[in-house]
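A single protein chain has been omitted from the complex, and every remaining protein chain is retained in its original position.
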Amino acid sequence: MLHYGADYNPEHWPDEVRREDLKLMAEAGVTMVTAGIYSWAGVEPRPGEYEFGWFDDVMAGLAGAGVKVCLATMTASPPPWLSHAHPEILPVRADGVRLSPGARQQFCPSSPVYRAHAARLVEQLATRYAGHPALAVWHVGNEFGCHVRACYCDVSAADFRGWLRERYGTIEALNTAWTTTFWAQRYDDWAEILPPRVAPTFPNPAQQLDFHRFSSDAALGCFLTEQAVLRRITPDTPITTNFVGLVQKALDWHTWTPHEDVVSLDSYPDPCDPRAHVEAAFAYDLVRSAKDRPWMLLEQAPSAVNWRPRNSPKPPGALRLGSWQAVAQGADAVLFFQWRQTSGGAEKFHSAMVPHGGRDTRTFRETAALGRELARVPELAGTRVRADVALLHDWPSWWGLELDSHPAALEQLETHLAHYAPLFDANITCDVVHPSRDLTRYKLVVVPNLYLLEPASADNLRVYVASGGHLVVSYFSGIVDGCDRAHLGGHPAPLRDILGLRVDEFWPLDGPIPLEFADGTTDSGAIWSEWIELEGAEAVASFAGGDLAGRPAITRHAFGDGVAWYVGTRPGLAPLLGRITAEAGVTPVLAAPPGVQAVVRHGEESAYLFLLNHGTEPVTVDLPQPAPDLLGDPSRPLREVRLAPRGVAVLKG
Amino acid sequence: MLHYGADYNPEHWPDEVRREDLKLMAEAGVTMVTAGIYSWAGVEPRPGEYEFGWFDDVMAGLAGAGVKVCLATMTASPPPWLSHAHPEILPVRADGVRLSPGARQQFCPSSPVYRAHAARLVEQLATRYAGHPALAVWHVGNEFGCHVRACYCDVSAADFRGWLRERYGTIEALNTAWTTTFWAQRYDDWAEILPPRVAPTFPNPAQQLDFHRFSSDAALGCFLTEQAVLRRITPDTPITTNFVGLVQKALDWHTWTPHEDVVSLDSYPDPCDPRAHVEAAFAYDLVRSAKDRPWMLLEQAPSAVNWRPRNSPKPPGALRLGSWQAVAQGADAVLFFQWRQTSGGAEKFHSAMVPHGGRDTRTFRETAALGRELARVPELAGTRVRADVALLHDWPSWWGLELDSHPAALEQLETHLAHYAPLFDANITCDVVHPSRDLTRYKLVVVPNLYLLEPASADNLRVYVASGGHLVVSYFSGIVDGCDRAHLGGHPAPLRDILGLRVDEFWPLDGPIPLEFADGTTDSGAIWSEWIELEGAEAVASFAGGDLAGRPAITRHAFGDGVAWYVGTRPGLAPLLGRITAEAGVTPVLAAPPGVQAVVRHGEESAYLFLLNHGTEPVTVDLPQPAPDLLGDPSRPLREVRLAPRGVAVLKG
Partner (left out) sequence: MLHYGADYNPEHWPDEVRREDLKLMAEAGVTMVTAGIYSWAGVEPRPGEYEFGWFDDVMAGLAGAGVKVCLATMTASPPPWLSHAHPEILPVRADGVRLSPGARQQFCPSSPVYRAHAARLVEQLATRYAGHPALAVWHVGNEFGCHVRACYCDVSAADFRGWLRERYGTIEALNTAWTTTFWAQRYDDWAEILPPRVAPTFPNPAQQLDFHRFSSDAALGCFLTEQAVLRRITPDTPITTNFVGLVQKALDWHTWTPHEDVVSLDSYPDPCDPRAHVEAAFAYDLVRSAKDRPWMLLEQAPSAVNWRPRNSPKPPGALRLGSWQAVAQGADAVLFFQWRQTSGGAEKFHSAMVPHGGRDTRTFRETAALGRELARVPELAGTRVRADVALLHDWPSWWGLELDSHPAALEQLETHLAHYAPLFDANITCDVVHPSRDLTRYKLVVVPNLYLLEPASADNLRVYVASGGHLVVSYFSGIVDGCDRAHLGGHPAPLRDILGLRVDEFWPLDGPIPLEFADGTTDSGAIWSEWIELEGAEAVASFAGGDLAGRPAITRHAFGDGVAWYVGTRPGLAPLLGRITAEAGVTPVLAAPPGVQAVVRHGEESAYLFLLNHGTEPVTVDLPQPAPDLLGDPSRPLREVRLAPRGVAVLKG
């Protein structure tokens, strides 16, 4: 079955409301709630004094109502008594400001005091609810790294030094890795090393990059501390935690997901942005590709959020469309933040399944209808999405790309989405994978901007192309190694042979630059241009103005049995990727009208074609062969599907 | 008489200049000066060592010249020796930065050390100058809360805890009031509570709101500390302090003004803004309504200020016009900052009655002419302004409205002025009053945006409408209670019966939305829209586009003997309020050409019609009955008044 539900914070409400909750959950088709995320202060009101009784009642009520619980470990917000007794657990910013309690995430991830108190609580929880009929999944912490992306305190500094010692072994190895000959930064002793706190000017970039790595690992350390307790006491209960999506970049999912049993995501596309579903789609492909297995949409908003400058509700139909989009792209669970809208607190204007206005509201009607609909298609659970195209993504490269003092300030997500959107619009299904992943199953690999490239990953690409793969690499890729040191010998040194060229100079743009293709057609480039010297590649397009006039802009190079393209500017990517995918033999899921997303989930016996109309006009989609719409009349095969604005169909074939 | 004068800082100048000051004051018609605001370091150069001799001379000189003194308590800027000996009196920002001396207001309002030193000085002052012939009014402190709107230090934290204890009694009451179940913020002990210092994300909103209240009260505590000394020693001398206007919102005037004998305001309309007089007018109506009695304009600029990005002088005639505007709206005193322009210091480019260039300057000529003119109409003093319309304003609601994480960032002053300006332009006189005020004397009550609404105030409105009043409520009013907790059951819950509707969803806008009125006319809405469900009200206008097309936008509801309007967007308010005021039987003071402000002050025997031409073209105003212009020839009644650009007339009838 596909799970459906929401975050559930029972401590907000008195008993009579909680009793009504169970009735409304049944009405809304809720099958799972994420409970207890902020219950620490409720179950442990004083150090070591536990009051689980009320929570036992909540669990019992949910079990009785047949609602499964994704049970939080309750450690996301330590109670005021903890930071009052141990102010040193409060996180510190790069400028030395120690953050105050009164919000959430007010802990230093490296704090042994915080971790010990968290582990003690988790031990209590796991022992108490092991085998509970409602318990389905453990939800460790919550949105790690969402607000406190790194802590710069002295405890973190010591932890960072230990982490570096493990990574580098000797101080000389660290000095080499960090290029500390530059600006006389050579360390003579581990004790001299600090986090990259505010400095007179740009701090050492390798130090910054390693601190990103360390901070992800420090948060992972919190996760693993709790995970170890859970594994010991409830070895058969699956474990997850919820990533906050791509609004921030604190955690390297690639190092986290191996420790999770199921991967979960929070997703908050902006209802004001007509293209927000594309960024969401990218995140869904990324989270799905992490394990190549179904994932959980652990949070989304039923309607408006409260944290943007302007927070619009989702218009009628949008929450249904967005939820089905997640399922289409591989989710087996669709949950909201949150069940019942809070009266007080910082998120009281965040929408919920049960709004301030109660049951007789558009939001409750729409969420309840969705719950009934999802319950009709249990067969979708466990089915898989398959892709012929991989787009490469790597967190350290993202971190490195967005460090200071570069030729220009490039943004990883902008570049990713610029390359992803034309494929999405063409209904070409993508995986988004790590550069070290086996790529041989893909017909095409897209590298939008992989600034940091380890030699092993370059070799992975070399083998892929040599053995017949098609590769597209855009500008400012393959520039540095894992320590943010430029690969010497002409950029992008580790890819020069594959691409058949050398980049001598980076010429970032502040306006368009004309392009002329070899066939005489024209276009313009944006953001970036380069001084490229060909070394075997052919110029597919050249710059046609400015100081680079006549020099190559886009190139193609036969390498081994494959083909490697290089894109030294930002041209119109839809036609270019159209040409490249055609050459690579990549075909769309379906020819559909603009605005219609088409994805297939494959079961063992059937395939399920999802059609999602992201537009605000009705459209008709011709089907290659008759198939019934599981959300309509499952007994009547259709030759064409009429989709209302924001309409959805699931065709079984 | 109407008092006229300026801040006077004699310590800036040697004796010979002070002697010239007395002559120039006589020439300029000065009758009152505010003296000694920054004299602390001068009269107490070392702890407990007083040197009052030079100030005695100043007081004697002023008395001899017949100039009254609004005597400052000198505590606005403690001397360097105090913060040097007690660095803990220096205020601390939310990010923990302790502010340095070298400017002004460098004290923590909660500091017992500061308060004790201040009280000791005030004791000296009051004892010394009690009964002095020059002493007319005490001016406590100066511009409380202007720069240091709140202090986040540990002393303030302890004081905040004491304040909370007094407010809530038990920690559980506080937990309930603050909704600390949200994000696990439950306090187990008072000692755990802190000011809302910088936190990982949005701090608890009720904590923020209470800290606003506390910070106003902490400053009020300073005022009351000094007031108690003054009351004891000089029980018959009236006491005031000067509010800095609406450029900031630190102080809740509603809790302050009961402690003042006369209310004072500083007013700095921007000469570059052709509508600045409307915002000034709003502030004057607000300050007048506080006690419904004449007030003092304690500071305004003769010409340019020095603290905006661009500081323009007042063009010829503007200082006269602006000063008469204050009198028209109820002021009985018109003072400037300051008498003589300083040579050094942070305000040396702020204008003064006597500029750097001395007596032979446009500014001195204009201020001296104004002094002579004010002296001609002593009969205006004590007369009152009357209004048929009340606009509701509440500081905690303002604070609450502008907290973070709302549907959109609304600004209280923008909303107030949007509703006030059409009434001002129509010469409909308004009071601006607290929601708890008796409203039955008004024909119309306007609620531009009263986000926070206590149940008692809702009852006040209910009684008002039920007994025949006309009420207009704009969007996002009546949303939360005094603890920033949403009133449950459909917005605006406490007003639903009066308004005959329910608001399900907030749809803030970033562009215009078309409106269609029931009579077929059209308009457009801005800033905000809503999903409104009618429950008895009629739709006067509906949205005519977007996802809300066809749904109600502006409604009217007969309730009891009265009528309640609701405005769910920002339409053109001039025609709408025109219709509503007509229906409520509210009439303008006078039909005057655009740009002419008309206000009446009522004496026991006469009424005084002020006509103020805020435009830059001459205009003619027809009078309903012949009346003489007291500023022209008081013996010649006029049928019409010719106003020069920036011209003023005071017609006695």
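Lettered A and B in written order, each chain numbered from 1.
Operating definition for what follows: a residue touches a chain if its C-beta (ideal position, glycine included) is under 8 Å from a C-beta of that chain, and two chains touch if they have at least 3 such contacts.
Predicted model, so just to flag it, every value in this text is computed and none were measured.
Taking the complete complex into account, B:147 is the one of B:132, B:147, B:167 or B:275 that touches the chain left out. Among A:53, A:309, A:489 or A:520, the one in contact with the hidden chain is A:489. Touching the missing chain, out of A:13, A:52, A:307 or A:506, is residue A:506.
For the options A:61, A:78, A:205 or A:315, the residue in contact with the chain missing from this view is A:205.
Within the complete assembly, B:362 is the residue of B:362, B:376, B:579 or B:652 that touches the hidden chain. For chain B, the list of residues touching the undisplayed chain reads 9, 11-12, 38-42, 45-46, 74, 76-81, 84, 91, 97-106, 146-148, 272, 303-304, 306-307, 309-313, 315-316, 341-349, 355-358, 361-363. Those residues of chain A that touch the chain absent from the view are 95-96, 178-189, 191-207, 404-409, 480, 483-486, 488-491, 502, 504-508, 510, 531, 547.
In this text, only the chains that are shown with their structure count from here on.
Between the Cα centres of chain A and chain B there is a gap of 49 Å.
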